[in-house]
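For this depiction, one protein chain was excluded, whereas all remaining protein chains were kept in their positions.
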Amino acid sequence: MKMAGEGLRLVLGLLFLWAGVVKMKDPYGFQEHLLAYQLLPFALTGVVALFLPALEALLGLALILRRWEIESLWWILVLTGGFAFGLGSAWIRGLNIECGCFGAADLSGTYAWWLFRDLALFAAAWLRLRQLGDSPVRHKTRLVNGA
Amino acid sequence: MRLLILAFVLAAPVFTARAELVWEKTEQSFKTVPGQVTVKTSYPFKNNGADPVTITGLKTSCGCTTATPSKLTYAPGESGTIDTVFSIGTRTGLQKKTIQVETSDHRSQELFLTVTIPELLRIEPSFVLWTAGEPATEKIVTLTVKANPPFKITGLKGVPEKIKASLEPLPDGVGYRLHLQPKDTASPTEGWLELKTDLPDDKGIRFRVYVGVNQADPTL
Partner (left out) sequence: MRIPFPTLSSFAGLLLLAAMVAVPNFYLQERRPQFLAPAVPQGEIAAAQARMLPQALWIDARSFADYNQGHMPGALLLNEDNWDESLPQVLQQWKPGVPVIVYCSSVSCEASHEIAKRLMAGSVKPVFVLHGGWEALQKEAP
């Protein structure tokens, strides 16, 4: 069980590090993808295009190096949750988007697949957090129920 | 006497410093008749200066107006024209176009062409579209006869497959409502629906409404 947990941590870490770095290399392209969702005002898409990839890469790195693991996992919950909302909104409105999650290469697929992928990441982060919660001795963080 | 001639010779450059094209008229207006395709007119001018003038540039305010000079260079005293052709296309209403003539004497002249194209029939909207999967609800096109004397719309022809069309005359005598509804939006159909009128055929006037049901994915 613990091995699986460490595996989850590494996989999430590598995925986010890779996704972040790829997008960091083309912020303009990422902004184009964000604009297609027609959710954020123009200036905000610029801000998100600038900061989000760096955050993703940092989360990935933190997970790999086992620093701030709880914080990183929570960020993943926030990001994947927000993204699920964005995907769902675009899906309902019938917008024609390309995911753009993993850079320019990630241009094929359907809403169902992207949403599934995203929720799988959410679930992975949630499971890892649970596992960490069940062994409080190793981690110096506050628990929901606990001292 | 020699002083006078000297003064005149010295002053001469001031008089002939700038060559000059003089234009008969720089503004023209026209009203079109139904069935007309183009408006052709000329802007005549004369080189009143002492030097030859070459036309170095001709720009029109839109692609619908073309302007051609009778030739490029004009000797002093020579006359010429700028021939313009304005295509009416599907335009209606007041059309104001400008032609800018640039010449070798670093001058430019603007010529104005105003064309009034009477609108015979107002069709709102000019096309109706359903997309695959969209509910097959009825859509209405409002027709208003603007011509004076007014003509009558007598019927429809060329209704595309799977489209139900009916013409409803309005009490004012010049308005009509064209009701359009596809049987379903599952499969595509499209075409130009033509309005039959009591206008004489020889004028070549046609009124059409484009009606279509789009297929789901244009890339297929």
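Residue numbering begins at 1 within each chain, and the chains themselves are lettered A and B in the order written.
As a working rule, contacts are C-beta pairs under 8 Å (C-beta built on N, C-alpha and C of every residue); 3 or more make two chains touch, one makes a residue touch a chain.
Just so it is clear, the structure is predicted and the values come from calculations on it, not from any experiment.
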{"item": "Contact residue for the chain not shown (choose from A:22, A:57 or A:87)", "value": "A:57"}
{"item": "Contact footprint on chain A, counting only the chain that is left out", "value": "24-33, 35-36, 42-43, 45-47, 49-51, 53-55, 57-59, 62, 68, 70-75, 93-98, 126, 129-130, 132-134, 136, 139, 141-146"}
{"item": "Residues of chain B in contact with the chain not shown", "value": "61-64, 87, 89-91, 124-129, 131, 134, 190, 192, 208, 210, 212, 214-215, 218"}
